[in-house]
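Missing here is one protein chain; the remaining ones are kept as they sit in the complex.
Here is subunit A:
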Amino acid sequence: MAAEKMALAKAINESLRRALDADPKVLIMGEDVGKLGGVFRVTDGLQKDFGESRVIDTPLAESGIVGTAIGLALRGYRPVVEIQFDGFVFPAYDQIVTQLAKMHARSLGKVKLPVVVRIPYGGGIGAVEHHSESPEALFAHVAGLKVVSPSNASDAYWMMQQAIQSDDPVIYFEPKRRYWDKGEVDPEAIPAPLHKAQVVREGTDLTLAAYGPMVKLCHEVAAAAAEEGRSLEVLDLRSVSPIDFDSIQASVEKTRRLVVVHEAPVFFGSGAEIAARITERCFYHLEAPVLRVGGYHAPYPPARLEEAYLPDLDRVLDAVDRSLAY
């Protein structure tokens, strides 16, 4: 495969295809991942090419999907399981938190759990309840799990390669509203480390930190702010556990202001942890408190209300103004 422009969903598909090709132990499991290719077509064509034994349509039971993936991993397989939507992961939450996250430690390092849990997440697609949530903090809080979320096609491709190669369980959050955004994917490239944040736009006045679907928004915010003479730096965190605090610190020591943006509720969200740690690390550099923009402490609203719920250009710009006003 030569370098080409492709949609984020297609990039994950190509990455899964490459992994299936390279390692016979890699398996795809989930609801409708076979003939249908998944409800978002991320696994399109994989069962046709790799067979039902490796691309497995499962019963509709999320705990069963993750629980059996754990057993397969103990047998030496590297399962990549799909949870159809963010709000459907909770039946599997016990297996993920109680077993998947802790079994390596429980075994004193004797067993490894190379399981990737793919979760399309976030809103903005006009869906019904349970199809638009952002539960990443609930997983980042659990030791033993790694949590990542790509924002673009190239990262989606490479971070999936790295997640599958990881000997630790990785929760891979896919920004579903960016599935059809295209970007260049070069399969010969040398990728950045999985958990390293990247400065995707340089600036001097304030740092916007985001991941997944909010990175694109932050680009738009930075462009709008630039028209008003503000130079914003955009940091794509890429990983929510671990979080690359060194990169955030380096950026904040330069810009002295930080706004964290995520769709997940602000309360106890990843932004809260970032704010606390960056305050500790950069206390004498900060010109303003770390501000957060995100969802509210309310159930994800019906589709006709989600524009009001989700962070958008104006809400982030408002936070930028508030930060710069200090």
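Here is the rule we use: a residue touches a chain if its C-beta (ideal position, glycine included) is under 8 Å from a C-beta of that chain, and two chains touch if they have at least 3 such contacts; residues count from 1.
Quick note on the criterion: contacts and distances are computed from a predicted model.
Chosen from "ABC transporter permease", "Pyruvate dehydrogenase E1 component subunit alpha", "Diguanylate cyclase" or "Spore coat protein CotJA", the protein name that UniProt gives for the omitted chain reads "Pyruvate dehydrogenase E1 component subunit alpha".
Annotation: of A:35, A:48, A:106 or A:322, A:106 touches the absent chain (contact as defined above).
Set against the missing chain, the residues A:30, A:122 or A:144 yield one that touches it, A:144.
Only one of the listed residues, A:21, A:49, A:129 or A:167, touches the absent chain: A:167. In the full complex, subunit A touches the hidden chain at residues 53, 58-59, 61, 63-64, 66-77, 91, 94-95, 98-99, 102-113, 143-144, 146, 166-168, 195, 241-245.
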